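Structure below; questions to follow.
The other protein chains are all here in position, but one chain of the complex has been omitted.
Chain naming follows the written order as A, B and C, and within any one chain the residues start at number 1.
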Amino acid sequence: MRIGVITFPGSLDDVDAARAVRLAGGEAVALWHADDDLSGVDAVVLPGGFSYGDYLRAGAIAARAPLMRSVVDRAHAGLPVLGICNGFQVLCEAGLLPGALTRNGHLHFRNRDQALLVERADTAWTSAYTTGQRIVVPVKNGEGRYVAAPAELDRLEGEGRVVVRYADGNPNGSSRDIAGVTSADGRVVGLMPHPEHAVEDLTGPSVDGLGFFTSVLSSVVTA
Amino acid sequence: MPRVVVDVVLKPEISDPQGQAVLGALGRLGHPGVTSVRQGKHFVLEVEGTPDAAELRQIAETLLANPVIEDVELHLPSD
Amino acid sequence: MPRVVVDVVLKPEISDPQGQAVLGALGRLGHPGVTSVRQGKHFVLEVEGTPDAAELRQIAETLLANPVIEDVELHLPSD
Partner (left out) sequence: MTAHPTSPGTSQVGGVPQLDTVELAATTADTEQPYAELGLRPEEYQEIREILGRRPTTAELAMYSVMWSEHCSYKSSRVHFRHFADLPASDALLVGIGENAGVVDVGDGYAVTFKVESHNHPSYVEPYQGAATGVGGIVRDILTMGARPVAVMDSLRFGAADAPDTARVLPGIVAGVGGYGNCLGLPNIGGELLFDDCYLGNPLVNALCVGVMRHGDIRLAKAEGLGNKVVLFGARTGGDGIGGVSVLASETFDAEGPAKRPAVQVGDPFTEKLLIEACLEIFAADLVTGIQDLGGAGLSCATSELASAGTGGMHVDLDTVPLRDSTLTAAEILMSESQERMCAIVEPAKVEEFLAVCRKWDVLATVIGEVTDGDRLTIDWHGERIVDVPPRTVAHGGPLYHRPMTRPADLDGLQADAPPSSSADLRADWLAVVSSPDGADKSWVTEQYDRYVRGNTVLAQPEDAGVLRIDEQTHRGIALSLDGNGRFARLDPYTGAQLNLAEAYRNVAVSGARPLAVTNCMNFGSPENPEVMWQFAEAVRGLADGCRALGLPVTGGNVSLYNQTGDTAINPTPVIGVLGVLDDVRRRVPTGWRADGETVLLLGE
């Protein structure tokens, strides 16, 4: 099972995402933003970081990279895509996920161990969890406040597109405590928290994040 | 060289914590007359030759601003 | 209610990594005609009663901008 991890200029958590893929039992394939083709991978992770320094808007410039055209095309055809933090911002900027991520309500970068509730355990990236499961993974961002027009938020909630929600406090002022959302077909998922930082006892607050990476392995097998 | 100015502002329904923080500071510093502050971005572009209004509008609306949350004001040199 | 606009721009001699990044993106996206981009801040203030120009200038120059690295352009309603 080959899972691509895209490196944009300024990507930071690409090494972590690749490690998480390996620990889950997959093969991590390094992809470069300036290439055109996805090297035949079975799924793609857009990692965290500060692509292009997060200048202009977080994720805005990376969303226009050559490789993103392939990601968008293949995602429409069902390729599983996970965007973590900056990757989530890129997916929103690229139009694959609804809404936008803006400056945190308290205006600070905030890094802490965050409790989340899994609301959708049937996406390509969350099938290892159970609905309502509580997990703890790190969150760290300065522009992680999820926003959309109220009607759009109603629609997303109505369609069950919220994948994970912040529990025990909202770290950035996101609308309705939304931490992550999915595409209508459940194949594309974006979230601000960092499951790839919760995959080893030695370095993480838990190993709760591993499920994202094991989920996709089984979803690709069954797809 | 022609200069084009693009102002990007948050849509009114999107909350603006930066503007709120400035407003709070103004109150504390004794400027109660200011009743609202919104913070946006201000771009100054220099363009070679005659600016192409359609191209600049596209740049402003698709790259400089995120239409999901932001509005754009374009000021061409002739404005 | 009177609206006052304040544009805050980096002093010309201060480097502007954000503007540089936008310029780079414009080049890659096929807009070579844009030869320079500088990014600043755009504030829209609403003021009660008649705006006091001196007070607003002071607000702009000391709170909205960092005079060490930024310049200010103040647009009063009468402008």
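Definition applied: a residue touches a chain if its C-beta (ideal position, glycine included) is under 8 Å from a C-beta of that chain, and two chains touch if they have at least 3 such contacts.
Bear in mind that the values here come from a model prediction, so they are computed numbers and not experimental data.
For the chain that does not appear, the touching partners among the shown chains are A, C.
By the touch rule set out above, chain A reaches the unshown chain at residues 9-10, 12-13, 15-16, 19, 48-50, 52-55, 108-112, 138, 140, 142, 194, 196-197, 199-200, 202-204.
Even with one chain removed from view, chain C keeps its contact list with that chain: residues 10-17, 20-21, 24, 66, 68-69.
Just so it is clear, only the chains that are shown with their structure count from here on.
One simple way to say how far apart two chains are is to compare their mean CA positions; for chain A and chain B this gives 29 Å. Rounded to whole angstrom units, the spacing between the C-alpha centres of chain A and chain C is 34. Of all residues in chain B, those touching 2 or more other chains are 63-64, listed in ascending order.
For chain A, the set of residues touching two or more other chains reads 56, 64.
Within the complex formed with chain C, the chain B residues making contact are 1, 7-9, 19, 22, 25-26, 29, 31, 33-49, 51-52, 55, 59, 63-64. Put simply, chain A touches chain B in their complex at residues 56-57, 60, 64, 92-93, 98-100, 102-107, 145, 147-150, 173. Residues of chain C that touch chain A in their complex: 17-18, 20-22, 24-25, 28-29, 39.
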